[in-house]
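Note that this complex is displayed minus one protein chain, with the remaining chains in position.
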Amino acid sequence: MEKKPVKIVTIGGGSSYTPELMEGFIKRYDELPIREIWLVDIEDGKEKLEIVGAMAQRMWDASPYDVKVHLTLNRREALKDADFVTTQFRVGLLNARIKDERIPLSYGMLGQETNGAGGMFKALRTIPVILDIVEDMKELCPDAWLINFTNPSGMVTEAVMRYGKWDKVIGLCNVPVGAMMKEPQMIHKTLDELTYKFAGLNHFHWHKVFDNATGNDITQKIIDAIYDPDVDDGTPKNIFNVKFFKEQLDQMQMIPCGYHRYYYRQEEMLKHSLEEYHDVNVGTRGQQVKKTEAELFELYKDPNLNYKPEQLTKRGGTHYSDAACETIASIYANKNTHIVVSTRNNGAVPDLPADCTVEVSSFIGATGARAIAFGPLHPAQRGWLQCMKNMELCVEEAAVTGDYNLLLQAFTLNPQVMSGTTGKRIMDELLIAHKKYLPQFADKIAELEAEGITIKDDIARELTEQGL
Amino acid sequence: MEKKPVKIVTIGGGSSYTPELMEGFIKRYDELPIREIWLVDIEDGKEKLEIVGAMAQRMWDASPYDVKVHLTLNRREALKDADFVTTQFRVGLLNARIKDERIPLSYGMLGQETNGAGGMFKALRTIPVILDIVEDMKELCPDAWLINFTNPSGMVTEAVMRYGKWDKVIGLCNVPVGAMMKEPQMIHKTLDELTYKFAGLNHFHWHKVFDNATGNDITQKIIDAIYDPDVDDGTPKNIFNVKFFKEQLDQMQMIPCGYHRYYYRQEEMLKHSLEEYHDVNVGTRGQQVKKTEAELFELYKDPNLNYKPEQLTKRGGTHYSDAACETIASIYANKNTHIVVSTRNNGAVPDLPADCTVEVSSFIGATGARAIAFGPLHPAQRGWLQCMKNMELCVEEAAVTGDYNLLLQAFTLNPQVMSGTTGKRIMDELLIAHKKYLPQFADKIAELEAEGITIKDDIARELTEQGL
Amino acid sequence: MEKKPVKIVTIGGGSSYTPELMEGFIKRYDELPIREIWLVDIEDGKEKLEIVGAMAQRMWDASPYDVKVHLTLNRREALKDADFVTTQFRVGLLNARIKDERIPLSYGMLGQETNGAGGMFKALRTIPVILDIVEDMKELCPDAWLINFTNPSGMVTEAVMRYGKWDKVIGLCNVPVGAMMKEPQMIHKTLDELTYKFAGLNHFHWHKVFDNATGNDITQKIIDAIYDPDVDDGTPKNIFNVKFFKEQLDQMQMIPCGYHRYYYRQEEMLKHSLEEYHDVNVGTRGQQVKKTEAELFELYKDPNLNYKPEQLTKRGGTHYSDAACETIASIYANKNTHIVVSTRNNGAVPDLPADCTVEVSSFIGATGARAIAFGPLHPAQRGWLQCMKNMELCVEEAAVTGDYNLLLQAFTLNPQVMSGTTGKRIMDELLIAHKKYLPQFADKIAELEAEGITIKDDIARELTEQGL
Partner (left out) sequence: MEKKPVKIVTIGGGSSYTPELMEGFIKRYDELPIREIWLVDIEDGKEKLEIVGAMAQRMWDASPYDVKVHLTLNRREALKDADFVTTQFRVGLLNARIKDERIPLSYGMLGQETNGAGGMFKALRTIPVILDIVEDMKELCPDAWLINFTNPSGMVTEAVMRYGKWDKVIGLCNVPVGAMMKEPQMIHKTLDELTYKFAGLNHFHWHKVFDNATGNDITQKIIDAIYDPDVDDGTPKNIFNVKFFKEQLDQMQMIPCGYHRYYYRQEEMLKHSLEEYHDVNVGTRGQQVKKTEAELFELYKDPNLNYKPEQLTKRGGTHYSDAACETIASIYANKNTHIVVSTRNNGAVPDLPADCTVEVSSFIGATGARAIAFGPLHPAQRGWLQCMKNMELCVEEAAVTGDYNLLLQAFTLNPQVMSGTTGKRIMDELLIAHKKYLPQFADKIAELEAEGITIKDDIARELTEQGL
């Protein structure tokens, strides 16, 4: 069987991650021959697109392969006959993230842009856009795969399946990659000596580890190593490095993901976030990333730079693009690679409905992700899991319907938000702050504005006033 | 069919509620002929038992019925050939409740004695005792019904079924009774013009209301009435009367129970509880109840008092005893009365395992509770429900096994506890404070004491030091 | 609350059962005051409608109540402002039943008109008609209750809910009534001394029996009585009276319904049906009923007859109408009567999907049926139950879509049909035989006719040729 070289389309192509993506494709060219790459962005992102697009072309020119990188603001032109569409766009750019984080923190609550208050609003902004993209794909590239790494990756992927009725979608996450890179060395093993089993939701999964020599569960060994003071436990860069209580891990015989800190060590995570928020020299994670990004784009402008610079690693979210490239190569070449992705449950996590989206160990091949049945969880994890999945379902439904009341329900259900007047106020301010990207809530936002609700946080308010 | 008069045994017979229970039995004597009543208590409760026992006998003597009230500290003697055993005991008495409330509040967190931190510890203290009672019942009255109204009623009832393997148990709650007494009049109806459908867990249920004239759902009418400023919404006395956000109720098309305030308006409930905690003239709910109880027992001493005094109503928890009497009468006379009780799910709430305990609308008759199938809940409620049930399952398992790590998991999962150092500290102090009643955790408590952990709250510490 | 007298509409009013229905209403007039009764039938049933309608009016005239019985062929006129609509029509009349039975038997297989080959075809004929009725009801009496006792009652009821999106429907069955009338006396009890718990599907349910004196399960006593040679075991008249193997009942600790004989004693039921089929003096059940009906209508013509004649009891299916009247009275007067009905599962039988229809013990009141949660079944029953429910779902879907392939799947799955060439042939002949009532299969039937498929059984073929 000879397969033809592929056309790749990247929505949000002006992202600072694009060089990593290019590096990943160049590295895998032998198993994933590429015909053409289209980087798509919107008018507001045109300058970045041109900088990073030129850089991307330089990277290919420095490689042995003859690949043309097309830059366009015309999404439909790009999508025509695409084989793989990757989505890494950020509706409202980093300014939206800064608001997502600062508005809750201005009231002493976590904003957390993936599954906290911020993440819920990121879903509200993103889901209508991705559903539009899916409608274009149905018309222009009905056989293409959608590889999503726009966060919150789980909710966005689920919305594509549930509301977009598009099954050829895989949601990616870099967090499992990080765990699998760091943990084996903690116990003096290599990754290929171990078997990893992940189950849960995006940014909310747990894993177990097995020794390939015996087939036995050795998760406890990893847990013990995590609490050995000399060992680096591989926490992603963008999460404050407080440790879980060992007692919890000993009980669960599983290892939570880094984002579980927001749930298992909420007090410390909040304290740390507030410290950063109140320190004008630091700022929230979004503000930090904004600086890093500006530096990156300065680097990318260098006409001699034709490889991914070291500094990108600081950005956080590294491995996302590599996971994307590996996923695409695994589909194309039917590699059956083990990758942890967001995909339809189909029973893999029997504690959740079969038709929802989960993030689980999967084998990725020609037919996409084949989720591995993990089996039931202990009530101590099941409670969290079911709580969060239902919260996600509410957010997705609210994103599609613009139902304010349902959004309030989701906010109340989300364990990162303390329910009450302040939580509701945070939600209202976020609605106002993101008005530009939330047409589905237009009427309610107008009502809130008429009630005189204003944004308390200065930076968030000013960004909003400037239409950013 | 002629049924013989029954023998009733009340464990915790020295409770201030006992007169209400007597009143309930006297009122129903025609359908529930009683042979003898045994009030059982422990050495520490002997004085109260004698006071309330004498009062109970006076009530019967003032009635047309010839019923003997036996008082004993010998539980096994009492249980012999019992037909119905009611449990209303409180392990550690109100002092334990005061600790349950004050220790969390001393760190700025809710203690809440039914499904918060306090409730979890109440379960830890109560479950071993109720399982002992069940063992006695297996031997001494294997055909008897256990009617539990010791809180947390849902967890205690589940432990009886799951770990005690005793199926003839019904857990009671007074909250639904309150709703059904107050709401109809809000919309100018009587209860018999309406049909109520409850589903959820003890102190964590929702209900829908239907108009018997049309069979149609009129929950929205009740919701609207709740927000009509002139209408009394029937909140139980022991819950601070903040209203739910109407937006949430409009979305759910159900009415939460009063205790949902701790989850839907956590901020306000916490603020209110802290105010009471810090006000030496008020104190926590347990402290208030302790005063009320002392007053009640003064009243009970009056050799002329032979009816339930008005003041008992202030106690909170009123209707519990009436619900118990009605349940017993419904079983005895196969009345098929609609009562909301904790019983085996059996699918009534299909979002939860069939073998767990739920609190749902049931018809109570000769075979006990027949739970009515409610059907699936919307994700916005399902998320909460599944979270709480799993928390309960962890607490019950920890109560039986004494597993500290699992208890920490339950604490972390409980939405009333913010996870982190402080939450864990609260748990550790509670373990130390309740050491006397937590033999299953003895080793761990010794360890905590050895680490020098002491109780921060003065009142709780002093009670503990006094062995109370 | 004063409720206004009701308007009852009976579709298939010309049925021989109508006098029983009238008797039931007359008996309950005090709790169910009737304003008017409309008997509706089709052109082909006009003569019967007039006979039975006159008889019905005579029955009311002989009662103390002033109720007018309207006869009409205009369904829409009748439905206008109805409070209760009962459906007891038979698409294709008894001739259709005769074909349903004879065509399978002509090849040595069971036809069984409720859940065998015949029953599947009865569903195919009935479902489109009942869905039409529902559409009329949405327009003409949107608050009315549909009380269905057209067989196969479970499938028809489910189609109303699932495809008609009409929730105010209750499906009736007379079989449980029969069991509850006969069994208590077998153990020298009265019905009110026992509690019955039924679960399963229409004509495919099991029950357990409890003693109200103790609350304990005494099913084994009933089982033992069934095998006591001197005791009448209460089998409905229309099922050949072979006993179940006692070993099976001893294992299940439940009592199957009479129709289970077709599954648990298939060999004997087939043998008996073939004997009747081959005996020209007997004929299939449909032929026997046809004779009984003719005799009944002769009786009904008697202008002096103003009460339900004894002979109707021979008809089989007795109690259906009484169950219907009791159901209607229970809704109207919110009686919360225990009746076994087909209703939405909602988890009552957790081994089946929550959204399907089951036949279970329910309390019937103002909001309709409130199914009682039965809990999981042992695999030995669960296997049958799940097999049959899935068969039903396939039949219903085929009835709506006219999907021949899916119908073949249903036929294959149905345990009363042996799969293979003959089973398929039987299905094809039945399609041809019922062509007049199966417009959804018109194209496929034309194809089958073009292939030269003819009906082997003489009587069935002749009826078809005569357009009956």
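So that you can tell them apart, the chains are marked A, B and C in the order they are listed, and the count of residues begins at 1 in each.
FYI, contacts are C-beta pairs under 8 Å (C-beta built on N, C-alpha and C of every residue); 3 or more make two chains touch, one makes a residue touch a chain.
Not measured: the values here are computed from a predicted model.
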Chains still shown that are in contact with the chain withheld from the display: A, C
Option touching the unshown chain, where A:44, A:61, A:193 or A:443 are the choices: A:193
Contact residue for the chain not shown (choose from A:59, A:175, A:201 or A:371): A:371
Sole contact to the chain not displayed, among C:250, C:275, C:443 or C:458: C:250
Missing-chain contacts mapped onto chain A: 1, 3, 143, 145, 168, 190, 192-193, 195, 197, 210-216, 331, 334, 336, 338, 344-350, 354, 361, 363, 365-368, 370-376
Residues belonging to chain C that touch the chain removed from view: 245, 247-248, 250-252, 263-269, 379-380, 382-384, 386-391, 393-394, 397, 403-406, 408-410, 412-413, 415, 418-424
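One rule holds in what follows: only the chains that are shown with their structure count from here on.
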Contact graph of the chains (line, ring, star, complete, other): line
Equivalent interface positions on chain A and chain B, same or different at half: same
Where chain A and chain C are represented by their mean Cα positions, the distance between them in whole Å: 55
